[in-house]
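Apart from one protein chain that is not included, each protein chain of the complex appears where it belongs.
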Amino acid sequence: MLFHVRMDVHLPHTMPEAEAAELKRVEKAKAQALQAEGKWRHLWRIAGQYSNVSIFDVADVDELHALVSTLPLFPFMTIQVMPLCRHPSSIHQDDR
Amino acid sequence: MLFHVRMDVHLPHTMPEAEAAELKRVEKAKAQALQAEGKWRHLWRIAGQYSNVSIFDVADVDELHALVSTLPLFPFMTIQVMPLCRHPSSIHQDDR
Amino acid sequence: MLFHVRMDVHLPHTMPEAEAAELKRVEKAKAQALQAEGKWRHLWRIAGQYSNVSIFDVADVDELHALVSTLPLFPFMTIQVMPLCRHPSSIHQDDR
Amino acid sequence: MLFHVRMDVHLPHTMPEAEAAELKRVEKAKAQALQAEGKWRHLWRIAGQYSNVSIFDVADVDELHALVSTLPLFPFMTIQVMPLCRHPSSIHQDDR
Amino acid sequence: MLFHVRMDVHLPHTMPEAEAAELKRVEKAKAQALQAEGKWRHLWRIAGQYSNVSIFDVADVDELHALVSTLPLFPFMTIQVMPLCRHPSSIHQDDR
Amino acid sequence: MLFHVRMDVHLPHTMPEAEAAELKRVEKAKAQALQAEGKWRHLWRIAGQYSNVSIFDVADVDELHALVSTLPLFPFMTIQVMPLCRHPSSIHQDDR
Amino acid sequence: MLFHVRMDVHLPHTMPEAEAAELKRVEKAKAQALQAEGKWRHLWRIAGQYSNVSIFDVADVDELHALVSTLPLFPFMTIQVMPLCRHPSSIHQDDR
Amino acid sequence: MLFHVRMDVHLPHTMPEAEAAELKRVEKAKAQALQAEGKWRHLWRIAGQYSNVSIFDVADVDELHALVSTLPLFPFMTIQVMPLCRHPSSIHQDDR
Amino acid sequence: MLFHVRMDVHLPHTMPEAEAAELKRVEKAKAQALQAEGKWRHLWRIAGQYSNVSIFDVADVDELHALVSTLPLFPFMTIQVMPLCRHPSSIHQDDR
Partner (left out) sequence: MLFHVRMDVHLPHTMPEAEAAELKRVEKAKAQALQAEGKWRHLWRIAGQYSNVSIFDVADVDELHALVSTLPLFPFMTIQVMPLCRHPSSIHQDDR
């Protein structure tokens, strides 16, 4: 099941640089593991923003929430979720 | 070059059904041709909406505009465009 | 899987009364059938609005879209969808 | 009487972790007590958000405010309230 | 129980004058009857707008919706409802 | 002359509790004095919010601003003002 | 008493040109009479918009509403009103 | 050339009172000097807000920016600028 | 003097095609004449929108309004104007 997720990151300016770097390092590792598993199908940077557009491919809504809400940057992100489904004009039976 | 495009369709209620059906038929044919060419990489329906999220893969901004603005439903759509680029945490060199 | 759906109805003032009445009759029948099947778990009127808040209980996103987008009033509604999941403070294992 | 309440939680990043944990522990206990009493009929997590959608079932508006405004997280939440009533298409006489 | 209701009226410019006048006449009569009964406690015009701010005093949410949704101008109004309760700094036990 | 005033209070989380309590004590005393004088005609809590809806009855705009801007919580409030006038459907000559 | 009024005009495209011209002629005459009387102190065009910013100088809110709501273009305008008062840094006792 | 400028002031609650008082003192002196020169034609307080509506009368856009951006409170203000021009219904050739 | 102007065009779907074509032909001729004169310095299409971003270079605000408000498409456009000035980091004395 596909979900479109937009994440906008707002790190507080007062966060020590080392703490921010560590957060980002763990976030990246987790994001890459989820991509390798096929749960996080696409991950794009929105040009000019500290933001991404992502496509998640999960078993259900609970899995989606479990994945997103345990990301290290979750407390510092504004997140919008849209459930996606097959478009009748798609040439793919299963576009991921 | 990837662009994230959201399209929300608003057909006027006064449009004769046959005219709407014909518009949608031509739109679908055009959308499928562009998908077959690889220009329209992804096309998803947003659940509960007469709307889609699409990923276009074009040579430049002019090509993007040429494709989108000549869609038969263009005069009846609200469209938002966001340029995308590679995310540093992506495991793909070229995620499309 | 639960989805929170808000529907705001806007019938054009120019629609003949008989047509509106027929639309509403069919809508009601369909809404009641879906409730009887357990797909449309809750249906509440928002006080002072021609709007409802609904909880759908469906197998997946595609089923949600299929149900909502074939409602007779669909072309006349603004619809917002939010995927729901179990809240860690809920006393129910499966709150529907 | 039913009220639809959406709560979005924003804990300040500077709050010590122990203080946050204690706040959440008391909030959870209170939320569960209110659910057990039947005042807090439904409590769902909105996927991808530190937010919930809740249905309160109270005697009147004063009781609603008394319950919500004394939640431990109240000073850290943005709250929206919508009064609900029976929908004419509901198959339930008393849908809670 | 008190509810704060704001109503913004938008009559279509194409409505025949006689029809608009008749609608307003019946609306006024109904509004005055509800005021006389004490259900519609206050009714103020917002300066410069075809809008009002009203205070309704009803037994419950269902009564509020029944009153508001059967106003003749209901199909032509945008309506916002806020439940009110006693303010701890009010000098009145029962401010209506 | 009547003015509709909505006040939303946002006390900074870092304000010492004693300071907040003192501010609220003085605010309450001032609000009650103004009610006793008849300048602050109505004061209602909006359910679920740290907000109020108030009706002020003052000689002119300058008096309104003088009263509101010297409230102890003024620096911590978002305030919206709407001038009100007699509604042609009101059954009162002078609805306050 | 001064009020800041912004008016945005939206004439329906279907209005016959002669009707629009007549409306504007009467509107202009009325606006000029009110300026001559000193009730409509300033009237400026907002560049690039079919909109104006105006300063009204009236005895009270009722007079403001009476003037604005009887303008011939009133049914075709979106209007925003803000009550103004003396600014403590103004060098004028009575800035109009 | 006239410009309509709205300024909303937001002083941080953590600013020492003496610093705020000094800022306001210098701001007031500067505002009064500009009024005396005729550059700052009108300065009104918006009732209930720590905000003003101003009319600037300057030689060009660069002068406007130079004046506004060097105000002592500039870093603490949200500012909106609208260029104004003569309204065809104005009875003044040069309404300032 | 430079002004940044964004124009969004919304032609009514009911406008006869010949009328729309004629409007666009005259609009184009006028836009090109103003560009040739140097008044309309830049004219760009926003990708995916029936909208443009333009830079006007005019003697004053009145000239800006005179040019924009007499464009044939003016009644069908939503227009936003922002006055521009030299940026202190620009390498040009006079960037047009």
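Labels A, B, C, D, E, F, G, H and I are assigned to the chains in the order they are written; within every chain, residues are numbered from 1.
Throughout what follows, a contact is a pair of C-beta atoms (placed from the backbone, for glycine too) under 8 Å apart; a residue touches a chain by one contact, two chains touch by 3 or more.
As the structure is a prediction and not an experimental result, all values here were calculated from the model.
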Please identify which of the visible chains the hidden chain touches across the whole complex. A, B, H, I
Per the definition of touch given earlier, which of B:21, B:36 or B:85 contacts the omitted chain? B:85
Just one of H:28, H:41 or H:65 touches the chain that is missing; which is it? H:65
Residue positions on subunit B contacting the omitted chain are 1-3, 60-62, 64-65, 81-86
Missing-partner contacts on subunit A, residue numbers: 11, 13, 45, 47-50
Counting contacts across the full complex, list the positions on subunit H that touch the omitted chain. 3, 5, 12, 15, 61, 64-65, 68-69, 75-76, 79-81
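The rule we apply is simple: only the chains that are shown with their structure count from here on.
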Let me spell it out: compute each chain's centre from its C-alpha atoms, then which one is farthest from subunit I's centre? D
Could you list which residues of subunit H touch at least two other chains? 2, 45, 47-48, 82-86
All chain pairs that touch each other: A-B, A-C, A-D, B-C, B-I, C-D, C-E, D-E, D-F, E-F, E-G, F-G, F-H, G-H, G-I, H-I
